[in-house]
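FYI, not all chains are in this one, though none of them got moved.
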Amino acid sequence: MFFHRQELQFKAKPDKPDAVFARKLQEVLGGQYGEITVAMQYGFQSWNAHIPGKYRDLLFGIGAEEMGHVEMLATMIAQLLEDAPLGVVEGAAQDDPAVAAIVGGTDPQHAIVAGAGARPVDSNGNPWSAGYVTASGNMLADFTANANAEMQGRLQVARLYHMTDDKGVKDLLAFLLARDTMHQNQWIVAAQELREEGIEDLPVPITFPVSKENREVSYQYINFSDGQHASEGKWASGPTPDGKGQFEYVAEPPQGVPMPPPTKPDVRFHGTTERPGTLEKAAGAVQDALHKE
Amino acid sequence: MFFHRQELQFKAKPDKPDAVFARKLQEVLGGQYGEITVAMQYGFQSWNAHIPGKYRDLLFGIGAEEMGHVEMLATMIAQLLEDAPLGVVEGAAQDDPAVAAIVGGTDPQHAIVAGAGARPVDSNGNPWSAGYVTASGNMLADFTANANAEMQGRLQVARLYHMTDDKGVKDLLAFLLARDTMHQNQWIVAAQELREEGIEDLPVPITFPVSKENREVSYQYINFSDGQHASEGKWASGPTPDGKGQFEYVAEPPQGVPMPPPTKPDVRFHGTTERPGTLEKAAGAVQDALHKE
Amino acid sequence: MFFHRQELQFKAKPDKPDAVFARKLQEVLGGQYGEITVAMQYGFQSWNAHIPGKYRDLLFGIGAEEMGHVEMLATMIAQLLEDAPLGVVEGAAQDDPAVAAIVGGTDPQHAIVAGAGARPVDSNGNPWSAGYVTASGNMLADFTANANAEMQGRLQVARLYHMTDDKGVKDLLAFLLARDTMHQNQWIVAAQELREEGIEDLPVPITFPVSKENREVSYQYINFSDGQHASEGKWASGPTPDGKGQFEYVAEPPQGVPMPPPTKPDVRFHGTTERPGTLEKAAGAVQDALHKE
Amino acid sequence: MFFHRQELQFKAKPDKPDAVFARKLQEVLGGQYGEITVAMQYGFQSWNAHIPGKYRDLLFGIGAEEMGHVEMLATMIAQLLEDAPLGVVEGAAQDDPAVAAIVGGTDPQHAIVAGAGARPVDSNGNPWSAGYVTASGNMLADFTANANAEMQGRLQVARLYHMTDDKGVKDLLAFLLARDTMHQNQWIVAAQELREEGIEDLPVPITFPVSKENREVSYQYINFSDGQHASEGKWASGPTPDGKGQFEYVAEPPQGVPMPPPTKPDVRFHGTTERPGTLEKAAGAVQDALHKE
């Protein structure tokens, strides 16, 4: 169950309206790595979890926080739009770049659809999609997804930080940056702990017996480009992080196997095939098939 | 530039047709973590790279391999569909569950749209979307995304491995499992190497000065749920992986700040507000605004 | 801020596994009118609200409840999948229709992607999209949207009720049906109250002066089909609900106005136009334009 | 069957080109509540209708009108783009904000894809999606959806009205505003008539026996937020619109039920579970399962 309190975790109040920045801020609200994504991702990971205890509690604990971040950003965006001018008809205002940013000037739906409100979309107006969510039931994979999400998130907030000089906005971004710092660190140690406790390990999923995979190519870097420098990395020689092998550098892909011949499905799929003599015969084959139908 | 050779990296030949499994196999071809995703992801990461040398060569080298995996899976799917029965009218065949799997029985587009061919979609028929791709220009974030992608990928292939008893299919899956093992290991050491060489570090992006973030909450686990066990994890105390702080456990979220008052944008957005006395007055305000237009 | 408690509002426990029904139940979790939609919709309406007080409190109060419904359904779906058989290789099981429902049999992503977990998608596997959300800032419009959402929601749950005989599932559906009954009633009276208090009225938005619209056609039913019975409805004569006019039935659309002539944009858009004599001349016009570039 | 006449229902001719407004106008052509949505929605509702007569005739009659509105808006947009400047190379023109609006300046696809033509997209360039359409077969639910669609539509047109000072455009908007006024009124009385005629009623669907729902919570407002004002609304006490109960205000959610324990699906889904002793044992369990495959 979720409960709501009419407070914000941190103040979300801009110094002045800025419709252009409001649009940009949508990215970390409704984008691929925005707050809706992590709120939903941690939610589905917790509901799909297979063990009780600290890992699931962690997911529950942070999931609800992220829903509050959704709220903070939506609140901020609505205020950035609050006193921005309405539109084209205030022609005069447009002479001054400092106030050129009308509501809906860059994201028209801010004006037309939401009436100067926040929307569940990214900075290009793409509606948020659950196709962004990762929740596989395997915690080592998912915590790695989470670590990435928080890295991308902090990176995006850092970029946004340079795109505004509004003190109120920067304060909120500074708060979000710090939380993303925490969450990066957190998912990284949580992943480590899974490994240290023998619950999960590399390669994911550890429960699939490696003996069943094609071990000949399990640790080969195979170079399908003509750059030579990939041989210099730690992925080209030495022990592998899963502790089960040694990296090997293969400078050129070995010869492959011949492609199987092209498929020839049922004639009634009407694909283009080598016709048996003439088109008439081909049509005849279909006719025969039709007779049997 | 890309060059194509009419060979496959590994043989992709099923023992027998299986239209139901063909649909399932679409997931690792055209799904969120399918081969199209990683091929495109490594491609865009290489084109957006900001340093020459081993890291970019690594991206180039593996990106082209993944395009070949797309090809292997498409080839396999087309063959799984090749001799599967066409459809409803072969009613008799449907009595036998072993051969009930007609082309298009579970993914109708395999039959109707592709004529027993592979499609760039996932196992539920959702077209592949570039919304799955991650390429931020920050390599530590992106390599973490890549490690996750290979984990999710190997996990999905492992699950598929249990859903078929076709030896030819299993051979291909065993090959893909091994390559995913390699790629998981590879991205993990590549991420480590970035840190060891001082090129990138935690928290991502390391170049954003942490002094600008709100350091008070940079290492706090704040528990927004009522589970008590999250305090037992390594994210609740002890040093942080970024080497810059100590984790702290906050059992209950501190009091927040009051929400800012609701926004009151321009009357001409026609939002619902407290009306100044009567609706007539409200309409009057809009009229006034209209007169100025 | 949102807080999570590790309880469910109502028990969500099926009597037995049922992977087929798990897929169907996804509709009211992640479909157009599923719980994610209303949770997000009430959230964005509250964050975009322009007046404090009872209406916004109502939105806050119910929004958090709906997030809890998301959780109940995800929990139920995971359990419906929990002990369902894994897949094709248990061929024998497939003889018996009663247990034919393997995990991923109809939604393969339940098995391959989520490992027998719930997903943020609808019953056809379409990822939830924020394109379903309505939050305009105008409460009379939005409360009508909400009433509709709860009607569609109750309708879908009622249909699902007939598609299972699992007592545990039916109990949860009976609970959801009752909440949808409440929420239908609630949004309808909330919309009435807005009108009674003179805060908003028909036609929405009441603050736009009707004198600015083309009043000649404000109350005409114009019949663009050849059915004759639409003249029998209350929309064909009598007073209008907005209290500002009388319905009128127009049996046949009046003659329209001529279409404007086709557009002729800049030649450099290379649209197909009447060529000035010859293609050479047309190319010449582009050449001229190019010279000026 | 549909027939086309080369006339417009109302003149659609702008006074001057305006590529910026052309983009904004796309919202009411191809957005969530644009004319394509209502044309398709009324179409599918009519084709899925289960009773002949006035209600279906109403749907047929208005559906075709909406297709004509699609045409009017497309025609208008093409003209708004017709004589707008082409692009960057007319640098000089960009000095003057009044003519800065080049074709494709804000929606590049207007220029690159359509050659100064209209597109079936919204004002942010999102392609129209049938995910916007509602057609459930239940007329009370669907007419409520229709009333909402016309409210959102009129609201959006009203907002657009303030964003232009083009007399020709405003004339068309004034026409659309009036039609939306009609259609709001119409769906509201049609919904009333369904109830008065005993064909459908609250709660939707009336044919599902309320005795089967969990009546204890059918009329409770349960407050999941900490605002106190929701108790002041008509949804907190008094009779319910469905005539079957009394509203009740529940200031705080009653205690919930414990969550069921986490699921433990088949080991071959490779989810993260409490491992039976060691990872080796876990892998052993999968091995055992594999042997049986």
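Which chain is which? They are A, B, C and D, in the order written, and residues in each are numbered from 1.
The criterion applied here is as follows: contacts are C-beta pairs under 8 Å (C-beta built on N, C-alpha and C of every residue); 3 or more make two chains touch, one makes a residue touch a chain.
The structure presented is a predicted model; accordingly, all values stated were derived computationally and were not measured.
A.B. asks: For a quick check: 4 copies are placed, so what copy number does the complete complex reach in this file?
C.D. replies: The number of copies making up the whole complex is 6.
In this text, only the chains that are shown with their structure count from here on.
A.B. asks: Could you grab the centroid distance between chain B and chain D? Build each centroid from C-alpha atoms only and quote it in angstrom.
C.D. replies: So the centre of chain B lies 27 Å away from the centre of chain D.
A.B. asks: So, what's the distance in Å between the C-alpha centres of chain D and chain C?
C.D. replies: Their C-alpha centroids are separated by 6 Å.
A.B. asks: Residues of chain C touching 2+ other chains?
C.D. replies: Residue numbers touching two or more other chains: 1-9, 48, 52, 55-56, 60-61, 63-65, 68, 75, 78, 86, 89, 111, 113, 115-117, 121, 126-127, 129, 131, 136-138, 140, 205, 208, 212.
A.B. asks: Would you tell me which residues of chain B are touching chain C in their complex?
C.D. replies: Its residues touching chain C are 18, 20-21, 23-24, 27-28, 31-32, 97-98, 106, 122-126, 155-156, 159-160, 162-165, 224-227, 253, 256, 261-265, 267, 269-275, 278-279, 282-283, 285-287, 290.
A.B. asks: Help me check something: in the complex, which residues belonging to chain A touch chain C?
C.D. replies: 1-9, 30, 36, 40, 43-44, 47-48, 60-61, 63-65, 67-68, 70-71, 74-75, 78, 113-121, 127-131, 133, 135-138
A.B. asks: Which of the residues in chain A come into contact with chain B in the complex?
C.D. replies: 5-13, 32, 52-58, 60-65, 68, 75, 78-79, 81-83, 85-86, 89, 103, 111, 115-117, 126, 129, 131-132, 134, 136, 138, 140-141, 144-145, 147-148, 151-152, 154-155, 158, 161, 171, 174-175, 177-182, 184-186, 188-190, 192-193, 202-205, 208, 210, 212-225, 227-235, 240-242, 245, 247, 253, 255-260, 263-266, 268-271, 293
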